[in-house]
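This structure is in structure tokens; I'll ask about it shortly.
Heads up, this is only part of the complex; the chains shown haven't been moved.
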Amino acid sequence: MSSAEEELPALGDDAELDAAIEAVLMVVDAPVPAGQLAEVLEEPVARVVGALERLAASYADRGFELRVTDEGWRYASRGRFAPYVERFVLDGQRSRLTRAALETLAVVAYRQPVTRSRVAAVRGVNVDGVMRTLTARGLIVEAGLDASTGGTLYRTTELFLERLGLASLEDLPPIAPLLPEVDDIDEL
Amino acid sequence: MSTAAPERQAPDRPGFQVTLENFTGPFDLLLALIGRHELDVTEVALHRVTDDFIAYTAALGGSADLEETTGFLVVAATLLDLKAARLLPAAEVEDEEDLALLEARDVLFARLLQYRAYQQVAALFRELEGAARRRYPRAVSLPPELAALLPPVDLGVDAAGFAEVAAAVFRPAPPPMVGLDHLHAPSVSVPEQVELMTARLRLAGRLTFAQLCEDAAHGVEVVGRFLGVLEMYRSRQVALDQDEAFAELAVRWAPGDDDSGSAALDPERS
């Protein structure tokens, strides 16, 4: 195995750049932003993004795909093979979400970033326990402090989108038509 | 006519024995009750389900914790206010109270509709979750040959410091310092309220609900007493008088009128 000091393979050729990106992405354990790849490969971001898109297209017939989210790029198994993949990776942890959990998740999803007390106000009940469960299961995460109340803010995660089969928050079903015509009910 | 019509129906109606389903909060219960009557979210619907809502809240009292019950009681108080207001001739309502009540009603509607929107979306989430052919991200450990390149790991603490870190993790979080005083709901026990009202009614024979509540310190206690009156009525210990529609509600001590009543709250009654 070569060491870091060894001469870096030239990446002027698109095929070489593509392959170098594949090599790096194979060892990541979290999504990688194109910018970070560009830095490591010492190539312009635009060229790296072009390569990533080219790669993603090249996997069309494969059992995996190269996905991009707000957090970056990474490989994932193709959804239709989930039944087989789950036989390997499920740690007995895919239990169904309760109704309370889904409702809480819905409020966080549409109001994020949002404090626990605001979620509780919408649901009319204490949500501390449910929020803890959702956090432990990686469906929501803390996202700083609310400037006015000092309460911890929460937002949904990539795993949440993944679980619903959504590509981004923009794909959430619109809620506006369901809501009463009140500018901000919390102010009442 | 000596008994207000809505209350008279209550003991005979099978629906009065509210089943203790798992409702995820007061709005959930309210929507479920309204749905059961196949009604839309209107003021009429709120009036129709008030009794059932109160009955459920009363049943909840024994099994749920205080904070959970409080959420139900706050909504119950608003429902009772609304229902009471409809019984009063409009002219007698003070402008300021009237306004406050209208606002309370609008807030309740808004929150109810808002909650319903999230509930509908949550149902949609359930469908999406079921249909999602889930992709699993590649999130693998570093191969050993690469892990070997990492600099030696430094914990940054010694054994004693490590124990401190562990203790900090395991230490129970202090309860959030949110004041609950404004909820005025330290411990309103319906049985206690029944006991108190029983004593007074035995002495006085007949009291208006307003008189029964004269010394109530706050709204939740009024709700507690109202729940108590419902309980006493259900167990045939009191009769309810109302001379005419919208007139004042009076509670008359009348134990054992009909002993087929389901529950006896006070073993000493006679």
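For this structure, a couple of remarks:
For clarity, chains are labelled A and B in written order, and residue numbers in each chain start from 1.
We adopt the following convention: contacts are C-beta pairs under 8 Å (C-beta built on N, C-alpha and C of every residue); 3 or more make two chains touch, one makes a residue touch a chain.
Remember, predicted model here, so these are calculated numbers, not experimental data.
When all chains in the structure file are tallied, the complex works out to A x2, B x1.
Throughout what follows, only the chains that are shown with their structure count from here on.
On subunit B, the positions that touch subunit A within their shared complex are 24-28, 67-68, 71, 75, 103, 106-107, 109-111, 113-126, 128-129, 131-143, 145-146, 149, 176, 178.
Subunit A contributes residues 1, 4, 26-31, 64-65, 67, 74-80, 82, 85-86, 89, 97, 99-100, 102-103, 105-107, 109-110, 117, 122-126, 128, 162-166, 173, 175, 178-180, 182, 185, 188 to its touches with subunit B in the complex.
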